[in-house]
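As you look at this complex, bear in mind that one protein chain is not there, while each of the others sits in place.
Read from first to last, the chains carry the letters A, B and C; within each, the first residue is number 1.
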Amino acid sequence: MGLNIQEIRNDFPILAEKVYGKPLVYFDNAATTQKPLSVIEAEADVYRRVNSNIHRGVHHLSNVCTEAFEEVRRKVAGFINAGSNEEIIFTKGTTESINLLATSFGEHFFSEGDEVILTEMEHHSNIVPWQLLQKRKGIHIKIAPVTDDGELDMDAFEKLFSGKTKIVSVTHISNVMGTINPVEKIIEKAHSFDVPVIIDGAQAIHHLPVDVKQLDCDFYVFSGHKMYAPTGVGILYGKREWLEKMEPYQGGGEMIDRVSFSGTTFNELPYKFEAGTPNFAGVIALGAALEYLKSKNLNDIWDYEHDLFEYAMEKMKAVPGIRLIGQASDHTSVISFLLGKAHPFDVGTLLDKLGFALRTGHHCAQPLMDRFGIPGTVRASFAFYNTRDEIDRLSEALNRVGTMLG
Amino acid sequence: MGLNIQEIRNDFPILAEKVYGKPLVYFDNAATTQKPLSVIEAEADVYRRVNSNIHRGVHHLSNVCTEAFEEVRRKVAGFINAGSNEEIIFTKGTTESINLLATSFGEHFFSEGDEVILTEMEHHSNIVPWQLLQKRKGIHIKIAPVTDDGELDMDAFEKLFSGKTKIVSVTHISNVMGTINPVEKIIEKAHSFDVPVIIDGAQAIHHLPVDVKQLDCDFYVFSGHKMYAPTGVGILYGKREWLEKMEPYQGGGEMIDRVSFSGTTFNELPYKFEAGTPNFAGVIALGAALEYLKSKNLNDIWDYEHDLFEYAMEKMKAVPGIRLIGQASDHTSVISFLLGKAHPFDVGTLLDKLGFALRTGHHCAQPLMDRFGIPGTVRASFAFYNTRDEIDRLSEALNRVGTMLG
Amino acid sequence: MTINEKQDEIIEEFSAFDDWMDKYSLLIEMGNELDSFDEVHRKEQNLIEGCQSKVWLHAELNDGKMEFQGDSDAIIVKGIVALLLRVLSGHTPDEILDADLYFIDKIGLKEHLSPTRSNGLVAMIKQIKAYALAFKVKQN
Partner (left out) sequence: MTINEKQDEIIEEFSAFDDWMDKYSLLIEMGNELDSFDEVHRKEQNLIEGCQSKVWLHAELNDGKMEFQGDSDAIIVKGIVALLLRVLSGHTPDEILDADLYFIDKIGLKEHLSPTRSNGLVAMIKQIKAYALAFKVKQN
């Protein structure tokens, strides 16, 4: 079928904006995506028509809001093919989802000396929570190395397992290099050692179809704001058998069954992990984002973005002095690079003045920067509203910037 | 000066809605408040014009968003008269703010056997986090009792202090009864024992001017969604001296200075406590809510709501069979009641059908329900967009419902 | 009468009223007229805890037919219990297991079916069907 990109671009009001008088070229999609009008309107509509605190309400609006909120839970479960709605926990973002796991799974299943396996390409959000657990509990963090091409070294990964390995936590897709990790193999391998696996899907969920049942991962986490939905919404999928064994993370309203000072009993899943008033307006708008994605078809999105990426790679390779960081055979539409000896900050500053929104720096993945011995990269990350024309303009701009910084 | 209520009502689109064909009377403001158009538009506008992930960005939109986000931090600091912007931490809600404290303060300053003082009128969000800490660390929770009028028993409260008291955590205003606690006295008393104080301001911040410097509280927490701002935003004010000593709560992007597997150093305040992409669109819209509140003047709001409350009390007292729960001398515009022998659920269900949005149940304050030996109450909570006419209609409706439930 | 005939009868009775308050008046009346609940059955295992109100349900099998007793501390919920028992008491476990309770939607009480947990209707129906299943298994 294919996508009508001009129509899609019209759905995203911000794409018509100008920066310093130049048309905005938004290539910072790995940091956060733009929102279609239907999502913006869905959130505004909650406040204009039905806003009311959810759960336990006896009045109409409260029921309407609660239904709409729970409907999105069902939609998310369907989107990733979870076994049941109760396995979908709403958080405020990927970072919180992983912190919840490092605490609630960590406190329960880890003893001093036990081990978690991460990789060298993890985002800080999948490193620091484990370091905090390390501090509290004296656990060990083992790191699977990355090859020169930016792929996970699977042989080395497999050797990290020991009788003390309690969990593996791996990103589905590298936010720096776009590398798609072989998560099926990782999960299979881990399960052969009876070790559960967390997949950080922040960079994957909006690029390719995710089926948690087929993957057989134990946990899958992602953020709404990276999948065309509002900020302040995250998702934690977990297999029921694990979630039921885990302790609550935060305490408060809604996550309890009955509170008294002599003893409190916790509510059932998923509420046990959802203390306090959730960001229900954001969640309801996430529902609109899921509808939008479904209407465009994730397979078509994947095809288009992949084509765009191939085109960009070709163009980028022709830029004098370019050095690509990460050339994995399996990848999404993220390109990290350095330009000659220029500092990424210089490249980014000049590109900014030409209307390009790209990210420069360590991308919250300093261990990966250390691995490649670089202070940072310039990163262009594409979404399905980007075009070949924008990529042409980037390659021209890079030629110009390269000359200036020469 | 006074407020022009009709004009104010026009600012809130939802107030024109109908429920079962009847005009909506929204009296569930203690659960969540409605949003003025300026707030709804501010959030939509972020997505329509400037949306971009904040901090560390080298490009224009990222800087614009970051500035706007940090500007709200300054506004919040100004709104509550904090000593500096670094003392304002953004969370996802009051519940998270208290969990952060129970963990980051709790883990650091509590040892087994140490004590926290709460009151019998706390919201579950100010109880369960301490019970979780109790479970992890073996601390003790001491409870200040509530009098028959719904006031804090100050004599009993003072007697709870011991050499092992590490913190006091008290609600500014009861979400069930509207009781305003004498927080200045509580803080002064606690400080005389060198014990810091957390004030749960979820029910206070939008009703009366709060000056944390004058109060001299050590922490003050509240939620955006209860002060005319979007869901998914909370605030934690803390004195710098405490925040600096506390350990980070969650780990991830932005809260670090430098990450490596051999050792990670944390960022300075306030970022140390803000892991992951924050709900920046929600925070920016909170800025619009603060502007809105300032434009209406909190003192005028207080006068109007107080007048409304007095009027409502008079009307309610005339309803046959009414039993008011909580009659503190100092209170905001919240009224909890029972009607004859009727179950609160029955009263709420019938009022709903007449267009009233009220809350029934335990209001996440079961210990207080136990204190009064009741299963729950019906709660009407007013905001400055409510009117005497709406209260007249409520009192008529209550008469009718009372007869039906006879 | 079959289960469906009883449902249709109830729909007919409620159809006389357009106004919500009248419908609820009828429901309250039905709640008030519900056979009194035998106190020996008011025990933990017969309790269904909704978010706000409590429901007790007791079931027996007499001559292959199920007989229910029910109660609630909220009168509207008790009215709903009365309706449920009127429709389902006196039927076989199989009939109950197969029953499609369309009357709830038709008389405008659908909102009580929502899983938002503000009352226990969904849990009540689940519990009744669980009783039916248990007796059916026991019979075989």
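As a convention for this text, a residue touches a chain if its C-beta (ideal position, glycine included) is under 8 Å from a C-beta of that chain, and two chains touch if they have at least 3 such contacts.
Quantities reported herein were computed from a predicted structural model and do not represent experimental measurements.
J.: May I ask you to name the displayed chains that the omitted chain touches in the full complex?
T.: A, B
J.: Please identify which residue in B:35, B:55 or B:207 touches the non-displayed chain.
T.: Only one of B:35, B:55 or B:207 touches the chain omitted from view, namely B:55.
J.: If the hidden chain were put back, which of B:10, B:63, B:81 or B:327 would touch it?
T.: Missing-chain contact among the listed residues: B:63.
J.: Please give every residue of subunit B in contact with the chain that is not shown.
T.: 54-58, 60, 62-63, 66-67, 70
J.: Using the touch rule from the top, list residues of subunit A that touch the missing partner.
T.: 20, 342-346, 349-350, 353-354, 360-361, 375-376, 400, 404-405
Keep this in mind: only the chains that are shown with their structure count from here on.
J.: Would you mind checking which chain's C-alpha centre is most distant from the centre of subunit C?
T.: Centre of mass proxy via C-alpha means gives A as farthest from subunit C.
J.: If you average the Cα atoms of subunit A and of subunit B to get two centres, how far apart are those centres in Å?
T.: Between these chains, centre-to-centre, one finds 31 Å.
J.: Between subunit B and subunit C, tell me the centre distance in angstrom, where each centre is the average of that chain's C-alpha atoms.
T.: Distance between chain centres: 39 Å.
J.: Which subunit B residues reach two or more other chains?
T.: Touching at least two other chains: 20, 345, 349, 360-361.
J.: Among all residues of subunit C, which ones touch two or more of the remaining chains?
T.: 51-52, 118
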